[in-house]
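Every protein chain of the complex appears in place save one, which is left out.
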Amino acid sequence: MKRTSIISLVVLLLIFIFLILRQEYHYISSPPSPDGCVVCHEPETEPSPSHLLAVLGCSSCHLGNPFARAKDRAHMGIVKNPGDLHFSRLTCGRNGCHPDLPQRVEKSIMATNRGILKAMQTLWPHDTSESVHDIRELIEKPIGQSVALDHFRKMCGGCHLWRPRYPKLGEIGRRGGGCTDCHIQELSSHTQDLSKKRFRHPELTTRIPSENCLKCHNRSARIGLSYTGRFESEAYGTPYQKGGPGSRRLSGGRFYLELPSDVHHQKAGMDCIDCHTEKGVMGDGKIYTHQEEQVDITCITCHDPDLQNENPDRELARRLERLNRRQPSFSVHSYLISPKGSPLYHIRPGPGNKMKLYRKRDGKEIVFERLAQPEVHKAPYHKRLSCQACHSAWMPQCYGCHETLFKQASQRGWLTGKKWPGRWVEGRSYLRFRKPTLGVWPDGQIGPFAPGCQVFLETFDEKGDYQPDISFRSLVMASFDPHTTAKNSPDCIGCHLDSKVLGLGEGSLKVTGKGLNFKPVYLSSESGLGIEFPLDAFVSAKGSPLQKPSRPQGRPFNGEELQQITRVGLCIPCHDQYDDPIYSRYEQSLSRFLAGDAPCRKEVP
Amino acid sequence: MRGLQNYITTLLKQFLPKLQGNRSGLPLAELAWWAFLFALITGVILSFNYRPWGDVFKSVSKLTGWLPYGAFFRRLHYLSGQAFLILTFAHTLEHFLRETYRHIKPQEWTKLVLLFFLSFPLVFTGFILKGDKGGIIAGRVMYNLAQEIPYLGSGLAALLLRPGEDFFLLPYLHHTVILPLVVIFLLGRHRKHLLPKGGLGWTLMAFLAFLATFYPLPPDVPPHVETTKIAGPWFFHGIQLLLHYGPPFWVGVLWPLVPIGLLAILSFIPSSLLKWAKWIVIITWLLHVTFLLIAWCLIPGFIK
Partner (left out) sequence: MLTRREVFTRFLQCLVAGSSLYIVWKYVRGTGPSSLEVNFSKPPKEGEVLFSQGSYLVGLKQGPIAFSARCPHLGCRLEYAAMVQHFQCPCHGSQFTLEGRRLDGPAKKGMTILDLRMDDRCGAYKITLPLS
């Protein structure tokens, strides 16, 4: 054999020996299962019993290169938060896992923010050539002239599911993240040092705690706060503690007072998910413009269910029940169904007039009664009343939203994190908890309204000069469920003759032969607001709307309705029972009264 | 013209010694054949743990990262393939400069050029089988370019690749069975002995094994990664650059075949025109190399 061949053989042998030694003594011999991430990252906790590391590994969710040994190769394409909607179709939504969910969530209102965008672009002066439909469109759109969209970008755009999870402290750091925005038991994972081998993996859950919802739902309508008995107060921080601002604090430097919480929270300790179904929260794949179109629950669903309809999706119900891991296992029982057909697997009929709800958080049994007092709840003259109209104990009402836009300064936008000219300064006239103003909701029912929003905008250009042509006023009253349900409703006079409830505002109301005579307490024009009616007046005494409704189909009471409601109000002090005979034959009774034939006679038209 | 040709030949003699008669100083053909054999053997070894279905990227990642000696065999296979391609090119160049096409049967020359041509799809299908983003996109581009061919396009594309779950199956078949068999068949008539003799193989193997121990493979890009730049195999970078600007059929299908095609028909050209034909071949090949160099050097960041 030639010398070169011998030398080549020696070189080969040395290479093979080197390889064998390196393999046997340096590398771990057997590949870890199911992927190689655990060699460097050893979680002390599992994501969830349905997401066991031994079964799924890490790369099923976090992608990357699952078996590369070098860090840069292994981390190529890695996804820190698999729930982020930018990746969720590849991670949570991969084949064999949750393929339908990312598409549903992407179209849901918490991801699109269609409602807020539509409201702002409709209720504020806005050039429709700049209109957008949803957040993704807005993110891709360059900054334009629209003040409405500028306001949204800088002041409202922090609460949506497309927002990535940033490693910031506080509430802002916990917002966003797509699927993980809701489905994570909050763990300060961003403060963990992931370069260390052992760490605590955030826990996934379907038993979503209400705190996850409150990250965002503590602003605007403040329903999360109201549900848990907190009222955002004026910013003084009273009552003082040890001479300084109190400890009842909210994010953003706000404070709160404690008021009665919603009865579902107070008495039953229920979380948001005990009412709000997965279809109502994640969407059903359809694109809705307003939240009430997507919400999949009503009071009647549980409190006055149609028990004849017992044909739920049993397979889905069983799966959801099993995944909850807290529900009692009964082999056969009937479920309630939500308006959109979701099986309410945790609620079932009980004995007699009772219903049983098993809290999703811990499976605790809550027994409640079906709708009682039919003479009250089925009274024909109250058939337009929503449950919330009578059973909302209070409603947070933020009057007068005074916005100033200074174009000399810049502000960072929530959507892109970039800064551009235009700094918003916001203040309010006053904040109140009070009985809600009632009006007619878009669906025709009578329900609560609160300011949402009463905007007084002043704009100053780059030189600091006031721009009257793009400054404006837009006063809107919004219809929504305040989530302050109380078992008892106010007494009849409390609605029928309360000017505030009727929509006239706080003041003195007289029912005369010539109509309603109302003197408001708050004098807007004297206060320099530039309007002739008080901020809490939705309608004038003659029935003319004074403020815009948040939905085109909503409205305050009209003149005829105001007349009817107040006229009955005059009977109530004596006839204060639902089963009073005059109400069963009201028109007849009224005619008798007007003819002077009634036992009680007052001067009314 | 003759003076220029002599100058080029003299220049090349310094790099390809002893271009005289039928013996070359460096046995390029022998080395190319060894390289092919190494690629074949390492390919067989790799195929024990390679799956052209399911999550191919994950299986390649496991093979490379965790199976004992998997990375070594993968690198060795890759380097053998590259060596085969380069050495075959050098061997063909040597015989082109020696004007061997004048001395052998025209069909024989065409067949040998075809053999040289086959080294490209052989290496290209291997590139696809990596299963990473580059491989998947290379497969898709190949499929779509094939469809650009008039009349035959869709039929040809269906023979090359099946989109969907069986994406890697046909490239795997071509790479492991069909193309190697065709190469062996064509080479069988070309070589005196199918199995090479001599110690050259040990030297080449030692060299490739040494490289394979320390040479880092380019990182595999996971298929889901969103990237604005992805590169095909290095020898197609010039065409990839041209595809930015020209119609796909002309620059992606026809133009790459021109130099090979012209080389293949050289032996059929009448002697009086052979000199011109030879220069046309040289120019087309030089143009290819130019585009390649432009893609590599003059537009940094294009291919990263």
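Here the chain labels run A and B in written order, and each chain numbers its own residues starting at 1.
Quick note on the criterion: a contact is a pair of C-beta atoms (placed from the backbone, for glycine too) under 8 Å apart; a residue touches a chain by one contact, two chains touch by 3 or more.
Nothing here was measured: the structure is a model prediction, and the numbers come from that model.
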From B:P68, B:P121 or B:G153, residue that would touch the chain that is not displayed: B:P68
Of A:T4, A:Q23 or A:S525, the residue in touch with the unshown chain: A:Q23
Footprint left on chain A by the chain that the document does not show: 1, 5-6, 9-10, 12-13, 16-17, 19-20, 23, 29-31, 33-34, 49, 52, 54, 325
Interface with the undisplayed chain - residues on chain B: 45, 48-49, 66-70, 72-73
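Here is the rule we use: only the chains that are shown with their structure count from here on.
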Where chain A and chain B are represented by their mean Cα positions, the distance between them in whole Å: 60
Residue ranges of chain A in contact with chain B within the complex: 1-2, 4-5, 7-9, 11-12, 15-16, 18-19, 23, 27, 29, 31-32, 35-36, 59, 63-69, 72-73, 76-77, 87, 90
Residue ranges of chain B touching chain A (in the complex, touch as defined): 57-58, 61-69, 72, 199, 202-203, 205-207, 209-210, 213, 219-222, 224-225
